[in-house]
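Notes for the one structure printed next.
With one protein chain withheld, the remaining protein chains of the complex are depicted in position.
Let's look at chain A:
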Amino acid sequence: MLQKTYENIDSIGRAILTIKAQGVHNKELAEVIYPNGQKAFAQVIALNGDQVTLQLFGGGFGVSTDCKIRFLGKPIQVGFSDDMLGRVYSGNGQPIDGGPELLSDRVRVAGPSINPVKRLIPKDMIRTGVPMIDVFNTLVRSQKIPIFAKAGEPYNRLLANIATQTDADVIIIGGVGLKYDEYHYFRQRIEEAGSKNKTIMFIHTHRDSIVEGLMVPDLALAVAEQFALQGKNVFVLLSDMTQWSDYLRQVANAQDQIPANQGYPGDLYSQLASRYEKAADIEGAGSLTILGVTTMDDVTHPVPDNTGYITEGQFFMKDGYLELFGSLSRLKQQVNDRTRPDHRSIMNAMARLLSEAEERVKAQKFGSVKDDYSLRLLAYRQTFQRELMDPFRYLELEDALDLCWDILAQHFKKEEVGLSSTMMEEYWPKKGEYKVLKVLADE
């Protein structure tokens, strides 16, 4: 295709450039050519008459009015081949691990969504060995689910754990706004776990431009989708989507878009959804599971709020624990009736009692908790936290379920737990005979 070069730049902003040009396509890829011959990528994001607005992958800093813009006559694409496994790429698709560039097929980025009739109802549990996930909020193949946590919580450690402890065929890591040491940590963990040869990384760190950061999820998901279509079960890790949303806000702002909530553009929901919705269990092919990270201070902030409406639940991490309240797996009902007959019942009973205990915590502040039952609830809450909420304690699901029965029996009478009588006959431990729980001396 004919490549046209233009040199009459109108304006240069932090991430946006406008220029007069003709015959340009919406979303076309372009190159900024500096006077010294260096090049950087850009993409058309709006057209108005002969005025073309471009998003600059390298940012606006250093771009001058004597730069030239060459329109490349093609959309953004990403390479796709098995040789990419084990490699690390930047947000503009270039290798950054010192290895050679690959000549491979190129596939479209941010393509349309899969026809819903080609989706299967998710039905396979992913065993993670994390009790708060396996018992209470079971992860299911093709699920899209983020970790909600304050910055500084060990969410990347959990993300890497889950990805490497499970049976994924391919792991794709999309790092957006990573600190260098976080990037290093991912690389190290993947290598230690022996997963390097099934992993591809797309990495944007704080030294790279925000437009490259914006591209990372699209590149990661486009490649993941191709593997899934080939029949692979793919795990995509996206960390951190709050920073990604922040970049989106900056670019929208640079385009003078009217902000909706807290400066975020009105299409934040659709933007997040079109990425997360790539997760799918595809009929006659493989699957794509997305584990994300959404850093936040408050769940009502626009990013976690919009994310919660899109994803199939979230794991809420606080003070190093995986919390029960605030966490949710929307797909757990698809699988937890086929694990063990007591799974659903014990899960609900444990949660109900913990919720009762939480009310007593409030009351305790008024010094009004003195009765035996309330004190037992509070003791139960402590045991629950210690035994179950550590995200890095590894337990098989069956052991974790037994542990739940042990904890109930330690603190409650049968009629207090609200479980059916037949269920209790089978699972309620005999006095003092716990299967998993080790009672501490002072209890």
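What we mean here is this: a residue touches a chain if its C-beta (ideal position, glycine included) is under 8 Å from a C-beta of that chain, and two chains touch if they have at least 3 such contacts; residues count from 1.
Rule of thumb we're sticking to: contacts and distances are computed from a predicted model.
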### Message
Can you match the unshown chain of the complex to its UniProt protein name from these: "Phosphonate C-P lyase system protein PhnK", "V-type ATP synthase subunit A", "ATP-binding cassette domain-containing protein" or "Sugar ABC transporter permease"?
### Response
"V-type ATP synthase subunit A"
### Task
Return the single residue from A:Q3, A:Q188 or A:S355 that touches the missing chain.
A:S355
### Message
Of the residues A:N8, A:Q38, A:S113 or A:Q188, I need the one that contacts the missing chain.
### Response
A:S113
### Task
Touching the absent chain in the whole complex: find that residue among A:D83, A:D371 or A:E396.
A:D371
### Summary
Those residues of chain A that touch the unshown chain are 22-28, 46-50, 75, 111-122, 142, 229, 257-261, 265-267, 269-270, 273-274, 277-278, 280, 282, 300-302, 305-306, 308-310, 312-314, 325-326, 328, 330-331, 333, 337, 344, 348, 351-352, 355-356, 359, 362-363, 366-374, 415-416, 418, 420-421
